[in-house]
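With one protein chain held back, the other chains of the complex are shown just where they sit.
Letters A, B and C name the chains as they come in the text, with residue numbers starting at 1 for each one.
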Amino acid sequence: MSIRVGVIGTGVMGADHVRNLHSTVSGATVSVVADLDQERAKSVASAVGARWVTDPLKLINDAGVDAVVIASHDSTHADLTLAAVEAGKPVLCEKPLAVTAEDCRRVAAAENPESPLMSVGFMRRFDPGYVALKAETHSGRIGDPLIVHCSSRTVSAYPGGSSESTVTNSAIHELDIVPWILNSPVVAASWHCGRSSSLVTDRQDPQIIMLRTADGVLTTVEVFLNARYGYDTRCEVVGEIGAARLAEPVVIHTDADRSHSYGYAADWIPRFAESYRRQLQEWIDALSTGRPSTLATAADGLRANLVAAAVIKSMHSAGATVSVEPVGESF
Amino acid sequence: MSIRVGVIGTGVMGADHVRNLHSTVSGATVSVVADLDQERAKSVASAVGARWVTDPLKLINDAGVDAVVIASHDSTHADLTLAAVEAGKPVLCEKPLAVTAEDCRRVAAAENPESPLMSVGFMRRFDPGYVALKAETHSGRIGDPLIVHCSSRTVSAYPGGSSESTVTNSAIHELDIVPWILNSPVVAASWHCGRSSSLVTDRQDPQIIMLRTADGVLTTVEVFLNARYGYDTRCEVVGEIGAARLAEPVVIHTDADRSHSYGYAADWIPRFAESYRRQLQEWIDALSTGRPSTLATAADGLRANLVAAAVIKSMHSAGATVSVEPVGESF
Amino acid sequence: MSIRVGVIGTGVMGADHVRNLHSTVSGATVSVVADLDQERAKSVASAVGARWVTDPLKLINDAGVDAVVIASHDSTHADLTLAAVEAGKPVLCEKPLAVTAEDCRRVAAAENPESPLMSVGFMRRFDPGYVALKAETHSGRIGDPLIVHCSSRTVSAYPGGSSESTVTNSAIHELDIVPWILNSPVVAASWHCGRSSSLVTDRQDPQIIMLRTADGVLTTVEVFLNARYGYDTRCEVVGEIGAARLAEPVVIHTDADRSHSYGYAADWIPRFAESYRRQLQEWIDALSTGRPSTLATAADGLRANLVAAAVIKSMHSAGATVSVEPVGESF
Partner (left out) sequence: MSIRVGVIGTGVMGADHVRNLHSTVSGATVSVVADLDQERAKSVASAVGARWVTDPLKLINDAGVDAVVIASHDSTHADLTLAAVEAGKPVLCEKPLAVTAEDCRRVAAAENPESPLMSVGFMRRFDPGYVALKAETHSGRIGDPLIVHCSSRTVSAYPGGSSESTVTNSAIHELDIVPWILNSPVVAASWHCGRSSSLVTDRQDPQIIMLRTADGVLTTVEVFLNARYGYDTRCEVVGEIGAARLAEPVVIHTDADRSHSYGYAADWIPRFAESYRRQLQEWIDALSTGRPSTLATAADGLRANLVAAAVIKSMHSAGATVSVEPVGESF
């Protein structure tokens, strides 16, 4: 009784989902793969014995597809998610759920709260480090949380981005994970910057974002997409009597050339491989048994986008603190 | 086309295999569970929708069982493995393949080298740390290996063991993994001890074992089963120009009570959870496609037992260096 | 030809200076000790064979005193420093040089730039970690600096303080050390806070300060005086191609009670013991040979106070960014 999954998009992320669903997730098979690039669709599909199409709507409405994963370009997320819901099929949409907060609200409004179909790929919620950090935060061992510090550094950004896309595409992970850790929504945000890296021309890099959650906790987020040295994700929660932070997930240490070292991942795929696997397994498990999953919901996706909108507004208002628009009644 | 697996034994290890095969391994289902304890068999089986029996031979010969996992008492491993082979079914036997080297040789002799059916559960070969350590050892970055240091510490040993069972049950992992890392068999061994823990009465604890592999590398192994403080597995390879070692796989660090710390696992199940999952997935993948797997073979199981026999002989010979009996022609 | 030093104040800090000057610094002796508390003065003096007085001005003008250390209450720093300068004696004043920026300016104005007599006890400049961090920052290895993150946590604050005294007494160290690392003065600052620890009543704790230096670098400073878990000073410099940070200076690691840990200092005395020793040695060495020392100058002391004043102004202006008043011509 495998869940037959259709995967839209065969870029780095989509291909990874196909491989995971086929090879490491229990209870799932990949039945159809869609990509505008016919050759890529064919190649990815054939490796796992799936069919392929170029039209994502065909995939969504295919009788052999029980559930849909959307990993195509961000600009397609909103409409494809709506199409999947209209077809009555569970859909896991890569973040962001939509590019703008307005679109995001439109998509989220289509969700049926009684019997939700949408999930958003905020995979960090399945990272063993973040999971343990959240547990430690509420264990009493470090006391009530007061401050959170995040650093999100990557080797280099895709060219052609902007200061805004740093927020909507990358910082969005922190905008989701911090309130998730704290169990408290972000209510206000501000954006700050100093000198930008001379190696970067398309955006301000690095940026500093400050978040205030409803519980009063203040969070600092450094986002540095062209940090060059490695893919390095950090998070520390400081509480009234202690503090806890992510450990870099390393498996060996090496002594060579006069130094003791461990390596960084080059990008998010190896760093969050386990998160992606666990997220997909939880999604499939929940679908198989008909129970609600613990994946991020449409409301979560909207919430992160509304915070991003506040951050960008602050960016264009000289760093002023901006209130986050509430998600609203329906959620 | 899932592989239908029968699991014999529902102790800690067997129950873990059942859960893994059912929930986290792609391409497998658990069809039958066997345990002498009828209630336990029933309970473990029903959780995954499998049938149950008390007689392991019935399981082995069940038409709904494509492949067998043996996780029952060590004393049953040899005969059940032989029964599975006789039934023509692939079998993954938990280490050790047999209690004595003689029995082990008898089992291994029944293997068909052309089309092998037996695998031995030396799961450390699938631990991301050991895998990376082996790769680093042969990468040139630390030069040719010269020395290996291992420490294998557990919180407390099962009562009623002996100094010998420390070797055959616990150190056996190092006796397998060190030659696996080095790609070189152990040719001689010696056993050493100092003061034994005053908290232990049934055996010498800790023990020190020295191994010499065919490549000339000298290995020290400390095995300390009642180390109390935590489950702690270490391995360092020292080469001509560098050294590499396992990192403790931690996901968060905590600051509390005047100290910075990370926790140790209480036993092997959480420490090697990922190894067990990957080992089972590889076993299932290989069975599904008909290719040879990378699991430890019957010959590997025999090899480890022959080294253990040499260590025990040294234990009874005042720490003299003892040559390891070769596996022989057939492998 | 020892330098004969008079030490004013025999609290924790003063007593530590006396002990250091007597026992671990080459080329110095303690000749006179002053404290309003006669018993304490007597006890500290007699332990090192020094004379004692209750009147600090008597000490300053004592013919047996070549140089003066001021470690008495903050409120006395300005006047005693001026008295020492009037007496023509080199003086090492514990930070802050004066409580208010105005007073600080008055003291600094009394300094003779041609032949300076004043030094300020910003001992972190002599911490091996900060020294190495500054060197790494300008080594090219991490590229030009872009962002600095500091955390300054202590177990508990002296009772009876205020949100302002957190800045002038504790954060002042970061206000000095960050521009020292960067070789660039702070030009603007802002102050931020979230929820305050429920265990603290006399002040906002923790606080977040943001600094902008003339080079464009943005710095975040978390100051948390009642962090409870330990005395923990962190600093990270993020550059265009790498990052460097202080390591916690630990000498052993311990495995016990299911965890791997190292301990934190209870307060600044053990954490910065080496810094205090090196600072005093450098002060004595420079005095002995007549060369300028590398200790913080009166201008440095003023500079830190002017930044503190800007931070406090921001604290009272809803977190607005406040420009730092320049030190002025004379320095």
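A few remarks follow.
The rule is simple: contacts are C-beta pairs under 8 Å (C-beta built on N, C-alpha and C of every residue); 3 or more make two chains touch, one makes a residue touch a chain.
Just so we're clear, the structure is a prediction, and the values are computed from it rather than from any experiment.
One of B:P128, B:P206 or B:P249 touches the chain omitted from the figure, and that residue is B:P206. Shown as candidates are A:V12, A:A266 or A:A318; the residue that touches the absent chain is A:A266. Against the chain not shown here, chain C presents residues 22-26, 28, 128-129, 131-133, 136, 141-142, 241-247, 249-257, 262, 281, 285.
Residues 229-230, 232, 248, 255-264, 266 are the ones on chain A that touch the missing chain.
Against the chain not displayed here, chain B makes contact via residues 142-144, 146-147, 149, 151, 153, 192-199, 206, 208, 210, 212, 215-218, 220, 222, 224, 227-229, 238, 240-243, 319, 321.
By definition in this document, only the chains that are shown with their structure count from here on.
Of all chains shown, A has the CA centroid lying nearest to the centroid of every protein CA atom. The chain with its C-alpha centre at the largest distance from the centre of chain B is C. The distance from the centre of chain A to the centre of chain B, with each centre set as the mean of the Cα atoms, comes to 37 Å. Distance from the chain B centre to the chain C centre is 56 Å, each centre being the mean of its Cα atoms. Distance between chain centres (mean CA atoms), chain A to chain C: 43 Å. Across the assembly, chain A contributes 142, 241-243 as residues in contact with two or more other chains.
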